[in-house]
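Just one protein chain is left out here, and the rest sit where they should.
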Amino acid sequence: MKRALPILAVLAILLAAIAVANPHFLEPAGFLAFLKRAAPLVILAAGQYFVIVSGEFDLSVGSLVTAEVVIAARLIDGEESATWPVIALLIVVGLLVGLVNGMATTKLRVPSFIVTLGMLLILSGAVFLWTGGAPRGALSEGFRMFGRGSLGPVPWSVLILLAMGAAAIWLMRADFGKTLMATGDNERAAALSGVRVNRAKIFAFMLSGLAAAVAAILLGGFAGVSAQVGQGLEFSAITAVVLGGVALGGGRGSVPAAMAGAFTLEALFTLLNLYGISGALEFTVQGVIIIAAVAARAIRLPRTFTPRRGDAHAAS
Amino acid sequence: MDTLSRSRRPALGSEARGGLAARLREPTQMVFLALFGLIAVGWVLVALDGGQFLTMESVVGIQQRSAALGIVAIGQTLAILAGSLDLSVAYLISLTSLVAAEIMAGRDGNILPAVAAVLAVSALVGLVNGLVITRLQVHAFIATLGVALIIRGIVDHLYDGPAGKVPESFQLLGYSRIGPIPLSALLWAGVAVVAWFLLSRTRLGYRIYAVGGNEEVARLSGIRTSRTIVITHVLCSVCAGIAGLLLAGRLGAGAPTVGTDGGYDLESIAAVVLGGTALAGGKGGVAGTVGGVLLLAILDTIFNQLEINSFVKDVVRGVVIVIAVAAYARRIKGRST
Amino acid sequence: GCTTDKPASTTQSAAPATSASQSAQGSGTGAQSKFFVQADFDAQLAMRSQTPQGPSDKPWEQAIAPKMVDTAKYKKDGPYQLCFSNAAVNNPWRQVGWKSMQAEVGLHKEISTFTALDAEGKDDKQISDIAELQAKGCDALIVSPNTTATLTPAVTAACGKVPVIVFDRGVQTDCPVTFIKPIGGYAFGADAAEFLVEKVPAGGKVLALRILPGVDVLETRWSAAKVVFDKSKVQVVGVEFTDGDAAKTKSIVSDYIQRYGKIDGVWMDAGATAVAAIEAFEDAGLPVPPINGEDQQDFLQKWKDAGLTAVAPTYPTYQWRTPIIAALKILKGEEVPKMWNLPQPKVTSENLSTYLKPNMPPLHYALCGCETLPGFPETWGGKKN
């Protein structure tokens, strides 16, 4: 938790700045609306966290989200009764995609960067091949409830976020999390201590796939079918995790910090919007802040402790 | 306390020198075998479909289609060989296409200043990438993603559509050909040869391999590793700048989306690893990348000729990339045990 | 030998840079787009009230104020090979249109081969595609350009070799035999803006939502709306890009609702995310203000169900049938309009029920002109009822 402090401080400052521009933000309704909007990215970041902490990458989550929404629309096709079976199927698909990513990474020994890049292409190609280039069909009201509706004053997505977040934290405290962390830190030492490193990594990819499925359910529910829904989400999720102080290369960082990173990113978007930074320059500000945040962390530490650039050779 | 250290270790493998067969099993050579295989398959498929596979036009098309990606991928090869990678190339291509077309403004006399400006801008971006990675110690993935966002913001802020005008004479770069060989392909070949030369014949090239192979070993051997990484990023960005020039020549204007539409960031990385260069760095080379780019282009051509829709193509590409890299991994494992 | 696949000159009608009507500042609409051409604006607005020529039950064969050109020099005997360079099939609008075009091809026995290449939204690929298609011995080449300026050289090059038909987005050369499009973006944008100006009380706050900058058919929509708004008493409180993304649209609208408390009208340059915008009001517990969408089923359905105050200008997808018809006319030596302006109806609360077809999928476009084509409705994702 100590590690999460810097990012929490940044988050607090951003939230304060939002509140200054928009006092309504501090009311429960305003804040819940923010949480609701942030929920999908936060969930994705939690999923991505498992993969990154194990020393890998998942670039496929964006197109997985799109694929899931498109699949849902086509299969549900406005039919209320199809809601639950399709939700179950989406979760299975998410887990399956994670399984394939994980198997290819561990068994075929292909760098996960490449595996998930390939998966990105495959998913976006396959789903549109199936629908002929653009989404078709429609989501049911029951399906949309999760992203759109609320239970009393609390949006469903916030409840789902809380549940997922709690589960993620619990997982990381459990044996699985500890052994996954050790795997990301030193795969060989973990293997020689009896850790099933391949299985742990595959499970991490499956969690990322699961997170993408849930994020897709929330995003599809929030705004309906769209072919753009997942665009760029993989980079946002990775950025969020890194903003939370989780190192690419594995073995370091906590789930709450990764999720705080996602909230920070979302708060940043909201703030830039509120202060009317021209739509486009928003990206520039975002880029500067991401580099600065990561650089600041590297520089604050005494030199001898800083990871050498090489030790996180991302990619491999 | 004399330790029991007198040792004799048997040589790891009987073959100390690699024969032809071993060389062909190098990933960078395998990609060419795959390429020829694919051409054969393409030939059969297209013939069955009642078409002709490698017509003059499709050969020209293959080259035209691959030139821009080819040039970016050469730059990306350098970055990856040095153990880094560059996600900012796509936006940089858009930016430089605009810089080129805006400065040219349709006048022949402005071509040289425009080219100079493009090279300067791209070198500067590469410098920033390199310094953020080495000085600020930001992981290359995040550093270049951040720089990509910065460029994106600037481009989107300043432009809302194609702008500038490239004079006729410079458009020849995008359209002219000598016999079946387009000028753009010659430019690509030129960049490839220069990069090959750099990697195989200059100290910088040796250092790039060393830094990517093992940064610590390189440093202990007296190599200024940070400097090498920075220079590599400058070169990578300059390649993107050249691709931007080429695309400006082809489009007759600069376009704020030409880089991202082409997917040059991830596709160039895919082409490099398809060509057998290790994503972790230190191993591979330009020849493999050329093969990787051609492989993707031939795939495109086959799909074009068979009029298979682009979605199938994405699926096939994804599968091909993963399988190819898996095959390389298998080779390497098979040899070292 | 040294050859070039590029024509000697591509400098016709360089840039439509005659920016007119420096609009009132402070109206919130920003500076006028460089795509704005006053003459075209005037012409399009006028066309809205003109009666098109041709069979009224086949709007895709109709033309408004056509200036016919002779095509005798292209006349040849069938069967024909038609080629099509498509910018992309990456949105529902194009998907519906593409289906209609293929079905249209199926109607004509005299077309022996129809070769289509998809540029996947990449200018550079489309340039290569056009070059490659020329080599296939096409009798006519249909182009739906990805972007206007950048595809101009490639289209110009093709003009020298085959009769070229351009539709949807334009190019900056008049070398194609015919350019097919509905009335156009100015009419679309003005239709929607005029509706809002009429329905939104003076001083009311209007939010304008655009997909993305730089595409002429979309730029003209906004620039026309801008002209209308600038002359009106409504206040445009924001012009935002949505990337055509429903989630982003919904977030933006919610933010505006939060910031201004109340939004009195929503203008959109395309209908794909209209429902998301509407939902933002619903979710905030507010009545939906006057809004425009497009002829997409989900919007029309919502309109009817929620009893909205709305209008739906169209950019009819039936225009995808016309290039095939035009190509055949040209190859048979029949004259065609140089500028083939198709009628561009708008959906209003009066005629809503004729366009709303509950058996069609939500992202279907009502003006597909596909009802009489073989394979309808299944090919377009609809259910037989």
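Each chain gets a letter, A, B and C, in the order it is written, and its residues are counted from 1.
We adopt the following convention: a residue touches a chain if its C-beta (ideal position, glycine included) is under 8 Å from a C-beta of that chain, and two chains touch if they have at least 3 such contacts.
Please note the rule applied: contacts and distances are computed from a predicted model.
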| item | value |
| --- | --- |
| Absent chain [UniProt protein name; select from "Ribose transport system ATP-binding protein", "Pimeloyl-CoA dehydrogenase large subunit", "NADH-quinone oxidoreductase subunit K" or "Amino acid ABC transporter ATPase"] | "Ribose transport system ATP-binding protein" |
| Contacts of the hidden chain among displayed chains | A, B |
| Candidates B:Val46, B:Ala218 or B:Ala240 - the one touching the absent chain | B:Ala218 |
| In chain A, positions touching the absent partner | 175, 178-179, 181-182, 185-186, 188-196, 251-252, 304-305 |
| Residues in chain B touching the chain absent from view | 1-13, 15-18, 201-203, 205-207, 209-210, 213-214, 217-224, 282-283, 336 |
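Methods note: only the chains that are shown with their structure count from here on.
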| item | value |
| --- | --- |
| Reference chain B; chain at largest CA-centroid distance | C |
| Inter-centroid spacing, chain C versus chain A (mean Cα positions, whole Å) | 36 |
| Separation of chain A from chain B, taking each centre as the mean of its C-alpha atoms, in whole Å | 29 |
| Multi-partner residues of chain C (at least 2 other chains) | 89 |
| Interface hub residues of chain B, defined as touching at least two other chains | 156, 309-310 |
| Partner chain A, residues of chain B touching it in the complex | 83, 85, 132-134, 136-143, 145-157, 214-216, 229, 266, 269-270, 273, 278-281, 309-319, 321-322, 325-326, 329-330, 333 |
| Interface residues, chain B side, partner chain C - complex | 55-58, 60-61, 64-65, 68, 156, 159-162, 165, 168, 171-172, 174-179, 247, 250-253, 255-258, 261-262, 304, 307, 309-310 |
| Sites on chain A touched by chain B in the complex | 59, 104, 108-111, 113-115, 117-126, 128-129, 133, 235, 238-239, 242, 247-249, 278-288, 290-291, 294-295, 298-299, 306-310, 312-316 |
